[in-house]
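A single protein chain has been removed from this complex, and every other one stays in its place.
We just call them A and B in the order they show up, numbering each chain from 1.
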Amino acid sequence: MKRNSYSWDAVLMAASFFLLAGALYLVFMWVPTSATSLEGIAQRIFYFHVPLWWVAFLAYAVTFISSLVYLARRGASWDNLACSAAEIGTVFVTLGLITGIIWAKPAWSVWWTWDPRLTTALVLWFIYIGYFLVRAYAPAAQARNFAAVISIIGTVDSFIVFMAIRWWRTQHPSPVVGTGGGLAPEMLFTFMVSLAAFTLLFVLLMRLRTTLRATQEQVTALRQAEE
Amino acid sequence: MATETTPSTLAIEVEAVTKAFGPRLVLKGIDLALDRGDFLVLFGPNGAGKTTLIRILSTISRPTTGRVSIAGFDAKRKPVEARRLIGMVSHDTMLYRDLTAYENLRFLGKMYDVPELEERIHSLMTRVGLAPNLHQRVGTFSHGMMKRLSIARAFLHDPPVLLLDEPETGLDQQGIWMLTETLHALGSEKKAVVMTTHSLEHGLRGGTRIAILARGKIVYQEATRHVDRGRFSEIYRECTEATR
Partner (left out) sequence: MTQFSRKVLALVWKDMLSEARTKDIFTSVFVFALLTVLIFSFALEPGSETTSLVAPGMLWVAFTFAGVLGFGRSFVLEKEHGCLDGLMLCPVEREVIYWGKAIGNLVFMLMVEVVVLPIFYLLLNLPLDSLPQVVLIVLLTTIGFVSVGTLFSALAANTRARDVMLPILFLPVVVPLVIAAVKSTGLILQGSPWADLWSWLQIILAFDVIFLVISSLVFPFVLEG
């Protein structure tokens, strides 16, 4: 069974490697820069930026649901799932924010704007920083409960943040993401490849991280039994 | 709700209780059964899990696996009913320093719905010898006075189950005698009592049963009258070292 799970990891690793490499080729060599975009070459960030956000969203959704299940059932594996997804989600949110900032400068001519999506992401990022700090600073008996509670509060809060910022910002003119409407077929294809690559990468990272954490806990338990 | 408890139910029942702090297992399968009138003295080195076990019995902490019931009330499913039957003296006094003794007990009495609260407070304060200090702020009390007040606090709702976590901590010999006398005067004979202690000498005197907790397990359990007092310190050393 163990061997089987390793070979799955190998398959996943190979698949996400080739898909990511393919996506890189498509993005930089193959797909034409969108003719309608004002930001020029920077438009290609879109192929990484959006999949990054998709994975971040997916990861935080996993954290939220696992946290709920953890509080209901208290399985250490649910906590493992929640925390691993939170870590990966936060890495992707950070990358999403960075790619967003790089894109925003040529597109909106500012690095940062208090757009609802950006601001919500930033607030959520801060909440998850708190999530990790609490896990580190809380006594072991309580850390998991605390983390689950913060994830639940944070997820609910992000909806209210989004609503509040939207109302706040609609009172001022603000730049709008201009990628709406139809995508050219090449663009759509490139986007889909990239999306698949990042999603596979997420699944792979989740598997590796949860296995690692489970092993860590086993080691701690064994070391304690040794004593 | 009281109808659910039949006279035959044990006062404290612990089945296969484990407690993990994160990945660290502190209690590794504890079984205990105490009837009213049983007085269990729990010995064990630091870090053996004594306080953790007491906290689980008190429903403050919840076991990772296993079951605790107090007079037939499951601690997980009927915690409020179980808590009503528990009195506890811990290392901490659990007293509000800025309130007077009277205010502390009155607040607690309201939380426990103690009937005829005023009379109860006055008679308890007399019992523990603090009647003249009733309206004095707890912050001004000496250590021994606070301990006595915390004993009164534990007895306020006349609980059938008493948990004493190292009650002699910080008390001098006089204080320990006072504690033992107070416990007897307040009728600990009719209650189920679990007391943890470091002091072999003190622990062997009170109590009907003795247990040793080491490395998260109960490694020794015996009725006090069967214990050879002269040899007990040897037994204790063997038990606590064998598991290292």
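Going forward, a residue touches a chain if its C-beta (ideal position, glycine included) is under 8 Å from a C-beta of that chain, and two chains touch if they have at least 3 such contacts.
These figures come from a predicted structure and were not determined experimentally.
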| item | value |
| --- | --- |
| For the chain not depicted, the shown chains it touches | A, B |
| Residue touching the undisplayed chain, where the options are B:30, B:71, B:86 or B:151 | B:86 |
| Listed residues A:94, A:113, A:142 or A:224, member touching the removed chain | A:142 |
| Hidden partner chain, touching residue among A:13, A:69, A:164 or A:221 | A:164 |
| On chain A, residues whose C-beta touches the chain left out of the figure | 71, 119, 123, 126-127, 129-130, 133-134, 137-139, 141-142, 145-146, 148-150, 152-154, 156-157, 160-161, 163-165, 167-168 |
| Contacts of chain B with the absent chain, listed as residue ranges | 55, 58-62, 80-81, 83-84, 86, 88, 90-99, 103, 107-108, 110-113, 137, 153 |
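Operating definition for what follows: only the chains that are shown with their structure count from here on.
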| item | value |
| --- | --- |
| Chain A - residues contacting chain B, complex | 74, 76, 139-141, 143-144, 216-218, 220-221, 224, 227 |
| Complex interface listing, chain B residues touching chain A | 19-25, 61, 64, 215, 244 |
